[in-house]
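Here it is, the structure in full.
Yeah, one chain of the complex is gone here, protein chain that is, but the others are all in their spots.
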Amino acid sequence: MKKLIQEQIQSFQESNENKGRLLISCPDQPGIVSHVSDFLFKHGANIIESSQYSTNPEGGMFFIRIEFDCPKLRSKEVELREQFHMIAEKFSMDWKFTFGYEVKKTAIFVSKELYCLRELLWEWQNGDLMTDIALVVSNHEDSRNIVESLGIPFYHIPASKENRAEVEERQLQLLKEYNVDVIVLARYMQILTPTFVEAHPFKIINIHHSFLPAFVGARPYERAYDRGVKLIGATSHYVTNDLDEGPIIEQDIMRVDHRDNVKDMKKIGRSVERSVLARAVKWHLEDRVIVHENKTIVF
Amino acid sequence: MKKLIQEQIQSFQESNENKGRLLISCPDQPGIVSHVSDFLFKHGANIIESSQYSTNPEGGMFFIRIEFDCPKLRSKEVELREQFHMIAEKFSMDWKFTFGYEVKKTAIFVSKELYCLRELLWEWQNGDLMTDIALVVSNHEDSRNIVESLGIPFYHIPASKENRAEVEERQLQLLKEYNVDVIVLARYMQILTPTFVEAHPFKIINIHHSFLPAFVGARPYERAYDRGVKLIGATSHYVTNDLDEGPIIEQDIMRVDHRDNVKDMKKIGRSVERSVLARAVKWHLEDRVIVHENKTIVF
Amino acid sequence: MKKLIQEQIQSFQESNENKGRLLISCPDQPGIVSHVSDFLFKHGANIIESSQYSTNPEGGMFFIRIEFDCPKLRSKEVELREQFHMIAEKFSMDWKFTFGYEVKKTAIFVSKELYCLRELLWEWQNGDLMTDIALVVSNHEDSRNIVESLGIPFYHIPASKENRAEVEERQLQLLKEYNVDVIVLARYMQILTPTFVEAHPFKIINIHHSFLPAFVGARPYERAYDRGVKLIGATSHYVTNDLDEGPIIEQDIMRVDHRDNVKDMKKIGRSVERSVLARAVKWHLEDRVIVHENKTIVF
Partner (left out) sequence: MKKLIQEQIQSFQESNENKGRLLISCPDQPGIVSHVSDFLFKHGANIIESSQYSTNPEGGMFFIRIEFDCPKLRSKEVELREQFHMIAEKFSMDWKFTFGYEVKKTAIFVSKELYCLRELLWEWQNGDLMTDIALVVSNHEDSRNIVESLGIPFYHIPASKENRAEVEERQLQLLKEYNVDVIVLARYMQILTPTFVEAHPFKIINIHHSFLPAFVGARPYERAYDRGVKLIGATSHYVTNDLDEGPIIEQDIMRVDHRDNVKDMKKIGRSVERSVLARAVKWHLEDRVIVHENKTIVF
């Protein structure tokens, strides 16, 4: 099974080998688009998708995401990076290129509830999440069969308040070993330490089972039920060291009514959680998300 | 214009003169439906709509709303009320009958933002809110023209923190004078005192411009913008003395994105506020809402 | 795995052994609810949920669905059925009782696209589809592994225009052998003959990948793309002998825009198809759907 997916990733790499992306954040001023598009044109790149946003045309920030097609891209990678420096300096840019022949490596962390993991694996099998799922880490054994049946390495690391330091040390070692780019918390019910979080700025994606900022923290469905809300929601966000306060990537809701008890709400909520997390991960993998002042720009 | 509406209400009364509603809350036990439906059948009433809900079949609460059609209903009103007492006592019921020839009297309170008022007046003109809009009260003059052009009495009562007591005294006097059943706060930007609220238990309907319990209190759109949410919402609820904590009647949301600033969010939010409030008021007027433990059952 | 599910079904049967449902369709007239609820009360049954609908209180049709709780229900089944006849005759009712200790048997038909099958199996594993999935039939081998890994019998019956008669004979034989109550066409890409359809009136549930009646027939996503629609949908309906014209059980939609090509629309549509079909099947299994004049009443 793993072999099949590897073939799929390889075929994707081949069909995207001349596709590139350029992401830029910088202070707004006239001439940015002109200089950048001129640069790409002169290097033989054709812009196929472009999205931009200015917080405020006068004195604000400017953000752009460009997808381009460039013959023999792999051979030009070094040149593009090197020569873009001049423009980047002129406009004080934060910037990055990504290339279609590179595929991000993802680690999924999960506990006992598997529906989010299943959704991600399913989307991945369908070719809708273009990533290499490098490993799955869990504090329980429940997901081992599903994961290993797809040929993905599975690591069971029991976790508790007492052994948090050792657990995270082991996790960090694995993430390094597998050279992981993104960590998805697919209903991983353990708090991460500041050390762990700070090592992965805007690289950890969580799914919270409420419409944030309503019901921050534990037991959101129970509290939604007690409050008598008529809609329940889910929120996918980057993890920061403020609990459930990181930049929101995506949210959605479903309708409930007085007949729905906590168990019903959990069932209804599952389908929202699944789709919200899958969208957020997809957008991250496609380099569509830029973080600015604890908010996301999603292109 | 007022005259036209009065004619419309009169025609509604006539076409509904044999329609009645019965609402019941009581401890659950076997035989309730059987006794109530037998009672209605023996009085010549045909059940045309019925909804019920049990919090828990064993030892919980039971709620039912019945709409029925009964020839010569007006002449049977006294008899129905009197004879239902026996069943009501047997099952320890809270209950009420309402009759199609009675039309609830509504007061609308509004400040400077008129879109919710406009929506209500519009729905009313279309015949979708079957109520007698007895008066509109405002702490500003902005809505006088719209209101008076429909023949509805308009009262301008300037309000501030200093004169709250006098303002409410005047308001209470008007509500009494007009024999008002329901008070709708259609973006009325003044806090009501506990005295005022307690005088109208579950009779005051508010629209809050956020998806409660997110952004309780002032400036919800500003705070939604700062938090970077991807959906904004509105909540209609009964007013209690806990700010924005009363039983929720209806909620809805709209999608926003990073390009929407606070002003955009307010514009988008308006259409949600309008429809959420209109639905909540409609359901209240149709006796579809029962409050139980600070939550609503909406039949 | 099959064993686990069987245990789950058994535990469900046990916890629901005193739960029953009564569904009735009949010409409307006064006294129906009264007689039925009195009957249930006298047999010791407590009504825990009840929904009713009248097409027109004067001279129309009346429909009701009642869930009740009745101690020692299994021992009263025969008595209930026998004695209800008198009421049923008096009111010219179509009626049926169903009992919590019975679990409907389902056959799933599928071709090469497996996402609807996966959703159903998943919901079933979660305990959300209370049925016995008796068998899966496919004209392809693609789903064999998934199905058999859950211990469910899988039958590969290759189908083409030429061998339709033999294929359906084999299918009908299997449905009889397994005593199947419901057939779910989870993206089964073969037309069923009138003979097959008529043998299962309102027992075959299909998912059509468009918002019916738009795009009846083949290639709906291609045609939706060509028409430039801004929303795509899915429809679950009972199969009749008029192609895509059977009673609609559930529909839903998702937003698309000019950037979405046919392939994107198919991906987006998948998630709608999955959830629409799962809801329709769930409602059917819970006896919530009544067909009347080629439309459904969903209680």
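Think of it as A, B and C in the order they're written, each chain with its own count starting at 1.
To be clear about the criterion, a contact is a pair of C-beta atoms (placed from the backbone, for glycine too) under 8 Å apart; a residue touches a chain by one contact, two chains touch by 3 or more.
Since the model is a prediction, treat every value here as computed from it, not as a measurement.
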Given that one chain is not shown, which residue among A:16, A:54, A:149 or A:190 touches it? A:54
For the chain not shown, which residue from A:15, A:29 or A:92 touches it across the whole complex? A:29
Of C:132, C:168, C:250 or C:273, the residue touching the omitted chain is C:250
In the full complex, which bits of chain A touch the chain not displayed? Write them out. 28-34, 37-38, 40-41, 44-54, 57, 69
Residues of chain C in contact with the chain that isn't shown? 53, 211-215, 227-231, 233, 247-253, 257-259, 294-298
Touch rule applied to chain B and the missing chain gives residues 115, 118, 122, 126, 128, 267, 271, 275
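One rule holds for everything that comes next: only the chains that are shown with their structure count from here on.
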Can we say the copies chain A and chain C touch using the same residue numbers, with more than half in common, or are the two sides different? same
Starting from the mean Cα coordinates of chain A and chain C, work out the distance between those two points in Å. 37
Can you check how far apart chain A and chain B are, centre to centre, with Cα atoms defining each centre and the answer in Å? 43
Quick check on chain B: which residues sit in contact with 2+ other chains? 53
